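For reference, the structure is listed below as structure tokens.
Note that this complex is displayed minus one protein chain, with the remaining chains in position.
Each chain gets a letter, A, B and C, in the order it is written, and its residues are counted from 1.
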Amino acid sequence: MVKAINSGLRKAMERDPKVILFGQDIGRLGGVFRVTDGLQKDFGEHRVMDAPLAESGIIGTAVGLAMRGYRPVLEIQFDGFVYPGFDQIVSQVAKFHRRMAGAIAMPITIRIPYGGGIGAVEHHSESPEAYFAHTAGLRVLTPADPQAAYLTIQQAIACNDPVIYFEPKRRYWDKGEVDESLAALELGAVADPWRARVVHTGSDVTVACYGPMVRTCLEAAEASTDISLEVVDMQSISPLDLETLASSVERTSRLVVVHEASMSGGVGAEIAAHISEKCFYTLEAPVIRVTGFDVPYPASRLEEYFLPDLDRVIDAAERVMRY
Amino acid sequence: MVKAINSGLRKAMERDPKVILFGQDIGRLGGVFRVTDGLQKDFGEHRVMDAPLAESGIIGTAVGLAMRGYRPVLEIQFDGFVYPGFDQIVSQVAKFHRRMAGAIAMPITIRIPYGGGIGAVEHHSESPEAYFAHTAGLRVLTPADPQAAYLTIQQAIACNDPVIYFEPKRRYWDKGEVDESLAALELGAVADPWRARVVHTGSDVTVACYGPMVRTCLEAAEASTDISLEVVDMQSISPLDLETLASSVERTSRLVVVHEASMSGGVGAEIAAHISEKCFYTLEAPVIRVTGFDVPYPASRLEEYFLPDLDRVIDAAERVMRY
Amino acid sequence: MTEDRMRAVQLLTPEGQRVSHPDYDITLSDSELRGLYRDMVLVRRIDTEATALQRQGELGLWASCLGQEAAQVGSARAMAPNDFAFPTFREHGVTWCRGIAPLEILAMFRGVTTGGWDPQVNKCGPYSIVIGAQVLHGVGYAMGIQFDGAEDVAVTYFGDGAMAQGDVNEAFVFAASFSAPVVFFCQNNQWAISQPRDRQSNVQIYERAAGFGFPGVQVDGNDVLAVMAVTKVALERARTGNGPTLIEAYTYRMGAHTTSDDPTRYRLAGELETWRLRDPIERLKVYLARQGIADRSFFDHIEQEGEELALHIRDGVRGMVPPRPESMFDDVYAEAHARIDEQRSEMLEYLSSFQDSVG
Partner (left out) sequence: MTEDRMRAVQLLTPEGQRVSHPDYDITLSDSELRGLYRDMVLVRRIDTEATALQRQGELGLWASCLGQEAAQVGSARAMAPNDFAFPTFREHGVTWCRGIAPLEILAMFRGVTTGGWDPQVNKCGPYSIVIGAQVLHGVGYAMGIQFDGAEDVAVTYFGDGAMAQGDVNEAFVFAASFSAPVVFFCQNNQWAISQPRDRQSNVQIYERAAGFGFPGVQVDGNDVLAVMAVTKVALERARTGNGPTLIEAYTYRMGAHTTSDDPTRYRLAGELETWRLRDPIERLKVYLARQGIADRSFFDHIEQEGEELALHIRDGVRGMVPPRPESMFDDVYAEAHARIDEQRSEMLEYLSSFQDSVG
């Protein structure tokens, strides 16, 4: 997936000279995950810039760059380091278009490697997407596989709204076919980044997930022999395409929601609340959430117990079938 | 309510010399809402301190003060100004107890006047409680009336966990009996701040709300003649006392959730998701949320359309009755 | 105080005496001088009128710039048309000079909008309320100027209180690191609401700059000529690729913090009296009169213009149309957004249910 995002960034930069990359260690080092590898060499130091070590500074200056007509693509080094920039994101990036009564746009993409499962130290495994999904004015995307990453990073950059782009870091090394001949911006409804995708069809239980959990849920669907799982990759966390999800639930009449973030107030709560309302007469079981617990992300030797895995997904499917 | 909180702060400071107040303009000015009026005069400049204009600095130094054995009570001037301190709250205040394997506590109270309805300019009317409710390690409280404020501010300060204390600023000038003879810390279950309170009994529809919306919902309950509303003041937003709420819903079999914050990913989503799951067989209608819209808080001349009011609450009750 | 003012660049004494300075000077035509006077008087008139309108309940709030006219007008008039200003909520003198209509400003304080003007037209950003945030925007904009190979400059405004914010200090770091064409214009009006400037640090504000690697200069902020001279030098420095400058305009907030504030709780009346003697408008007026650059009829004329402006403002504010409820869904996103469309329809449907029941 690292390569796919790298190619997507390259495409976006070739297409639009106003696209510039800004972040810590993204230049010569190519980013700590090498997502921007080689881009500074090819596009120069003015388009791929190493930033001082200050997240609020990176995001705040990006607002100014956007006002000057640039299209900044920022990298936050790890999920746990986005918070120093929270104010600039929530009070400035998200609200600027409104504050200017629409006179200018804020086409800023903030890339954040997120989630756990890589045995990292504190602050390197978090899933903060709910904070941004609750913030009006932002869009939030997360790709599940290399092909989606290749397309949606380009679509995010081309979007005139600010997009928080969460990259599932445990899937960075996933391999997968990437058709680079696809023109991301001309695919229209074929690959609409704001729509959920049914990535595995099934008839008994719908499983809604996104980002790193999509592969987990697909594996659960493969492994689940008694219960037929339909896996829906939400892809866009904000806005949520609850229409596509609801139509799956209308078929299966059961829903399990899966994410790594803590349960309370997570994105799963919104999905469950919405579907419980809209599919009230269809649901034959309550919506069940399979998520991280309401604790700070634990030491890495415990993460296998914190993160939803294949077994917990299947267990939940069994539970909703029991109703 | 301003007076009630002032009295509560005073009681807490008298009880424990380690309680210190820290914030912008809280000293001689007594805070922009006069909540700390007179306290510097009575307790001295070392216990009621004006802070430099930097929220991260205020919260970050409070962590150090807590490590030194103090019990800091911080004031953030307005809801929209807490975000520069978000990193210190989420990555430090919330996680410090865990990071120290329990060796020390973080008894920090962060007071935040919040919510709209006072005709203010941008950033002065926000309801950011969902961000904190989703953060493990924090507790979140909000009082609905002067008596509750008097008690819960003391309980928050006495709590060994960090508490984000949201004060509903449009209710600051509400008058109400405050029995100062009540000993906040000895009331136990009689006034447990972590439990929801049924503040108006009814039989048809349960209305869950908190903070500024409690009065609105009580007014709706009074005004609603055809439908009998039971109003539950959640009071503690984290942890949510869903047990008390569920037992009300078991009686009424219908639930409306009300808050000022935007709907998507708001606290109402967690409440609705949870109750939809736990009361699956009881609910005769889907849980309906009456909330702010998914837009940045609007210009003040629009806030009456943004904020849930009596009519919207009754409308929702009518809708759930129609199922 | 006396010591501070020793270091501050001054070209016009409080008594209206033109003095010289070894490093800074300025030559202005008579009409430019009269223009500065006119700007300051009209800005003060707007300010007075807005304060009155707030008292009458026509505005939700007003943040007065009384006493800071020279700092704002002097710096803003030093800017070239393509330079870009990043103001806070108190920079009515700056927005005035950038050509933003006063009613645009008042609309915000009335609460009919959270903003409005197109920043590209007048090269002026929105009023920033979160302390310090806009300073980073200015630096980013300046970086953009640099990448464009242009010769514009960004001017960011902020107060003495803002010097404590992380964002402002990060802005200094980024500006120095990229040698960005930006001027940091700090109006030290001695107060951040109730917190006096001199309790925050034992050194002067302009001294902060050196440790970040660029020059800082203190100017008498009530001396419009000195402010203009110092700003012009800083702009030129930035324009020619020599990076940022921090200007500390030493001035005074003569009014309350905002109309919600009660300064009698924290400051002594005597302080205000001292500063009245340093009034920025009076000293220019004396100078103009004494030099024969302007006469009674000119001053009367400006007074008259002010009255007309005040009338225009009064009528304009009172006549402002309240926004349509569903306009809160406008401009949240620049591109189509399903959730917004859905909620807009729901609102409209709900609102129309009332009309039905009434009709």
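What we mean here is this: a residue touches a chain if its C-beta (ideal position, glycine included) is under 8 Å from a C-beta of that chain, and two chains touch if they have at least 3 such contacts.
What you see is a predicted model; the values in this text were computed from it and never measured.
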| item | value |
| --- | --- |
| Touch partners, limited to displayed chains, of the chain removed from view | A, B, C |
| Among C:Gly16, C:Gly35 or C:Gly213, the residue in touch with the chain that has been omitted | C:Gly213 |
| From A:Asp25, A:Glu250 or A:Glu277, residue that would touch the chain that is not displayed | A:Asp25 |
| Of A:Gly8, A:Gly57, A:Pro128 or A:Pro286, the one touching the omitted chain in the full complex | A:Gly57 |
| Sole contact to the chain not displayed, among B:Asp25, B:Asp87, B:Glu126 or B:Asp145 | B:Asp87 |
| Chain B residues that touch the omitted chain in the full complex | 20, 46, 51-52, 54, 56-57, 59-70, 84, 87-88, 91-92, 95-107, 136-137, 139, 159-161, 194, 239-241, 243 |
| Interface with the undisplayed chain - residues on chain C | 163-167, 169-170, 173, 176-177, 199-203, 207-213, 216 |
| Chain A residues touching the omitted chain (full complex) | 24-25, 27-30, 32, 50, 52-54, 56-57, 80-81, 83-84, 119-123, 263-264, 293-296, 298-302, 305-306, 311-312, 315 |
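Criterion: only the chains that are shown with their structure count from here on.
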| item | value |
| --- | --- |
| Chain whose Cα centroid lies at the greatest distance from that of chain B | C |
| Distance between the centres, which are taken as Cα means, of chain C and chain A, whole angstrom | 40 |
| Distance between the centres, which are taken as Cα means, of chain C and chain B, whole angstrom | 36 |
| Residue numbers of chain B (touch at least two other chains) | 56, 80, 83-84, 122-123, 264, 293-296 |
| Where chain C touches two or more other chains at once, by residue number | 113-114, 130, 166-167, 332, 339 |
